[in-house]
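Sharing a structure, written as C-alpha cells. Questions coming.
Only a single protein chain was left out; the remaining protein chains are all shown in position.
Just so it is clear, A, B and C label the chains in written order, and each chain counts residues from 1 on its own.
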Amino acid sequence: MGIILGDNQYGKAENRIVRIVRDSARHEIRDVNVSTCLRGRFDDAHLTGDQGAVLPTDTQKQTAYAYAKTVGLASLERYALALATHFIADIEPVDQARVELEEFAWERVSVGGAEHDHTWVRAGQEVRTVAVTVEDGATWITGGLKDLTVLKSTGSEFHGFLSDEYTVLEPTSDRIMATSLVAKWRFGDVDAATFDFDESYAEIKAALVETFADHHSLALQQTLYEMGKAALEAVPELVEVRLSAPNKHHFLYDLGRFGIDNANEVFHADDRPYGLIQASVTREDAPAAGPAWQQYTGLV
Amino acid sequence: MGIILGDNQYGKAENRIVRIVRDSARHEIRDVNVSTCLRGRFDDAHLTGDQGAVLPTDTQKQTAYAYAKTVGLASLERYALALATHFIADIEPVDQARVELEEFAWERVSVGGAEHDHTWVRAGQEVRTVAVTVEDGATWITGGLKDLTVLKSTGSEFHGFLSDEYTVLEPTSDRIMATSLVAKWRFGDVDAATFDFDESYAEIKAALVETFADHHSLALQQTLYEMGKAALEAVPELVEVRLSAPNKHHFLYDLGRFGIDNANEVFHADDRPYGLIQASVTREDAPAAGPAWQQYTGLV
Amino acid sequence: MGIILGDNQYGKAENRIVRIVRDSARHEIRDVNVSTCLRGRFDDAHLTGDQGAVLPTDTQKQTAYAYAKTVGLASLERYALALATHFIADIEPVDQARVELEEFAWERVSVGGAEHDHTWVRAGQEVRTVAVTVEDGATWITGGLKDLTVLKSTGSEFHGFLSDEYTVLEPTSDRIMATSLVAKWRFGDVDAATFDFDESYAEIKAALVETFADHHSLALQQTLYEMGKAALEAVPELVEVRLSAPNKHHFLYDLGRFGIDNANEVFHADDRPYGLIQASVTREDAPAAGPAWQQYTGLV
Partner (left out) sequence: MGIILGDNQYGKAENRIVRIVRDSARHEIRDVNVSTCLRGRFDDAHLTGDQGAVLPTDTQKQTAYAYAKTVGLASLERYALALATHFIADIEPVDQARVELEEFAWERVSVGGAEHDHTWVRAGQEVRTVAVTVEDGATWITGGLKDLTVLKSTGSEFHGFLSDEYTVLEPTSDRIMATSLVAKWRFGDVDAATFDFDESYAEIKAALVETFADHHSLALQQTLYEMGKAALEAVPELVEVRLSAPNKHHFLYDLGRFGIDNANEVFHADDRPYGLIQASVTREDAPAAGPAWQQYTGLV
C-alpha cells in the first residue's frame, strides 16, 4: 500500500501585463492577466526536492512579459499559443503547457465627440477569457467570457415543475430573469495563425446576448440551451459551448401589506442563495475535448 | 470622570432595490443600493435599552421599498429627498436623516441594431452615488461616482520632486497614468424638485474624463485639481468637488536583461502599494458644508 | 451536423444555514454554506422548456433547511449524505446528487477564563469543506479545507533549478515560504454512519500543518508531496489527497541602497503574480475517483 505522486502541475498565475502599441500617435492597449501552467516530468521535484527539471515560475513570468513585446498581444490566442509552444518545444521536461488569459477591456475616451488617441476608460461589461493547451503535435483553443450580467424584466416564465412535500414555490408566467453569465467555447479545426478570433468573439457574444433577450423563456435551462445553440450556429468553427448561469433572484417585494399595488415593479435583488444552472451544448460530431477543459485551477 | 454617550446613528444599509417601469412595452430600469441613516434622540436605546424612540431598521427597509413604488426612482435625488424628509417629518425623535444611494447602470441590449425593449446588460464603467441629508429646514445634496478606471498611455510626467536620503525614484517625462477615480460633488442652491440631476451627472462625468484625457499632466495632483475645476466650470450649481485617486502604478518591465528593447510598451500593472491622492476643489464663496460630507460609515 | 445537449446540472448554491443546538444551557453552533446539485434526465427542460422533471432550486433550498433540523448538522458528512440520498431516492429524474458544504468555524468566547455557553467568535484560520456525491448504490465522500495561510521564516531553500535565457532568479538557501493552502481528500471505504469525520479532519489538518512546519523544504513541490503523504499516513481511510498552494512571495526588501543591512528581516509581501503549485498524492491501490472530484462549478 505505497504512496505515490499523482497528477501535478505548476506555473505562474496572474501576471498583470499591459501592452501599449505606440507606432503612431493613436496608441492601442491590451490589458491582460496571464497564467502559465506546465505539466510534465516533475516527479523528482516532489519526491526528492531535486529541481533540475523545474523551470522557475519566475522564469515563466519573465517569458510572459518578454513575449508580450516580441510576439505582442494583438491576438490573445496567438500570444498564448506562442508562449505555450515555447514551453513544450524549448523546455525538455515539459509535456503539456497551458496558458490562460483574462482580458480587461478598455474603450477610448470621447473628447468633444472624437475618440482620444491615448486615453481609455475601463469598460466593464464582461471579462474575456482564453485558454490554450499545447502538447507535442496537438493544440486546443478555448475562448470565453465571464461576469456578463444581463437582465430581462419580462418574457420569462417558470411553471409546470416537479413538486414534492418541500415545494412551496409559486409558478409564475412573468418574472425577472437575470444572470451573471460565464461562457466557454471550444474551437475545432481552425488555422490559428490566421483565424480572426476577435471577430468570432464579437459574434459569439452577440449571439448569446441577443438570444437571452429575444428568446421567450420557460426556464433558465431552456434559455441557456438556446444561447449555446445560437453561438454554435453563428460561428462554424466552434464545436462546443459551455454555460454557467447563476439565477440572480429578483423577488417581487410585498407592498400589499401597506396597501400598495406592486405589479412587477419593485423587486429585491437577493444575494444568496441562488440557483445555479450549467449546461454544455455541442455538435454531434465534436471531436473529443482532450485537455481543453482542464483548467489550471481545476485539479484541486 | 463619567462616561457618556457621544455621537450615534443607525439605519438600514444596502437595500438592493430594482425598480422597473412598465407603462409601455418599452420598460425602464433603475437598480440601486439604498442605505438610510437616522440621527436624533436615541439616548435611551443606548443607556437603558428602551426602544420607544427607535424606528426599527426593518421599518426603514420597508419604507425604502415602498417609496421605490410611490415616489419612484426616476430621479435618484428626489427619491432620496422624499425618503429622508419623511423620516424627519414623520418620526418624532429623528433630527437628521441621511439617505445614500449607489446606482448600478444598465444599458439596453442591441438586437439586430435596435435597442431591446426589456433586456439590459450591466454597464460597468462606474457606480453613481448620491447622498442626501435633511434636517428641519435644511437640505444637503451630494452626487458622485466611484470605480471609474481611466488610463492614459502618454501625456504624463513626474519630475522635479523633493528628494531625501530615501529617494530612489527616477524622474520621468513619459509614463502611464491610471487611476480608479472616486469623486463626490456638493450642490449649492438648486431647486431639487425640478433640477435635472441626470444631465448634470453626465456633464460632470464628461468634464472629469475629458480633462483627464486632454490635460498634459505634471503630476496626479495637478490633474485632479484641473478635473475638479472643469467640473465646477461645467455645472454652475456645484460648489465643491472632492476627488480621490489611487495612482495605479504601471511599472515599465525590464526586458533589457533579455536584450529586448522596451520603449514604454510592456508594463506590469501592480496591485499594492499605490499612491493615493485626495483633493477638494471649491468655489471661493462656497457655503459651509454642514453635514454634507458626514457619511453614514464615517463616524467609525 | 446536429447540435445536441451535453452534460448539464443544476441546483441551489450557497444556502447560508446556521444551526443552533439548545438542548441545554450550553448551546452548540454549526454555520455552513450548502450547495446542492442534481444531475439526471433534464433534457426536456433544456430542449422544450418542459419543467416536469425539474425539482425547483427553491425546493432544494427548503429541503436543505429542513434537513438541518431533522437530520441536524452534528456531522457535516452525514447531513450531506442524507440530503443527497434523498434527492436520488425520492426525486425520480435524478441520477446523481452532489452536496457541497463550507463550514465557518466558531470558537466559544472566554469570559473570566470560562467558555461561554452561548456566545462565540468566528475563528478564521481556515474554511472546512465537504463534498458528497451519491448515485444509486454508490457514494463518494471528500473533505477538505481552504484559506489556511501558513508561513515559515526559514527552513526553505530553492536552487538547482532548470534555467534558460529568461532565467534571472537567484538561487537561495534561506527564504520565507508562505501559502494559502487548499486541500481536498478522498475517503475510500468508510462506514459513513459511524466514522468520526471530525476527528479525522483534525488529524489531517495537524498532519498538513506539522509537515509544513517541520519539513526542511527544497521546493514547495516537495513540501506539498510530504504534506499529502503525511495526511495519508495519519488517516488510513484516506486514499488520495490533492493540494493547491499559491506561493505567496515575500521578497526581501532592498535596503542596501540606504546603507541598511537586511538579513532576511524585512520583506515585501507581494499580491500578484504568484507561483501556483498543485499536486495529488495517492495510494497505489486507490480505487477510481469516479465523480468524487467533479465539483459543482467544475463543468464550466
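One rule holds in what follows: a residue touches a chain if its C-beta (ideal position, glycine included) is under 8 Å from a C-beta of that chain, and two chains touch if they have at least 3 such contacts.
What you see is a predicted model, and the numbers here were worked out from it, not measured in a lab.
Novice: In the complete assembly, which of C:Ile4, C:Val150 or C:Ala192 touches the absent chain?
Specialist: If we include the chain that is not displayed, C:Val150 is the one touching it.
Novice: Which parts of chain C are in contact with the chain that was left out?
Specialist: 15-22, 27, 29, 31, 62, 65-66, 68-70, 106, 109, 111-112, 116, 118-125, 148-155, 176, 209-210, 212-214, 250, 253, 255, 257-258, 260-271
Novice: Counting contacts across the full complex, list the positions on chain B that touch the omitted chain.
Specialist: Residues touching the hidden chain, for chain B, are 1-16, 35, 37, 42, 45-59, 61-63, 66, 90-91, 93, 158-164, 166-169, 182-184, 217-219, 221-222, 224-225, 228-229, 232-233, 240, 242-244, 246-247, 272-285, 296-300.
Novice: Pick out the residues on chain A that sit against the missing chain.
Specialist: These residues touch the chain not displayed: 165-166, 168, 257-258, 271-272.
Here, only the chains that are shown with their structure count from here on.
Novice: Quick check for you: compute each chain's CA centroid and the global CA centroid, then name the chain with the smallest gap between them.
Specialist: Chain A is the most central one.
Novice: Whole-Å distance, chain B centre to chain C centre, using C-alpha means?
Specialist: One centre to the other, that is 38 Å.
Novice: From the C-alpha centre of chain A to that of chain B, how far is it in Å?
Specialist: Each chain's C-alpha centroid was found; their separation is 30 Å.
Novice: Which residues of chain A are in contact with two or more other chains?
Specialist: 15-16, 62, 66
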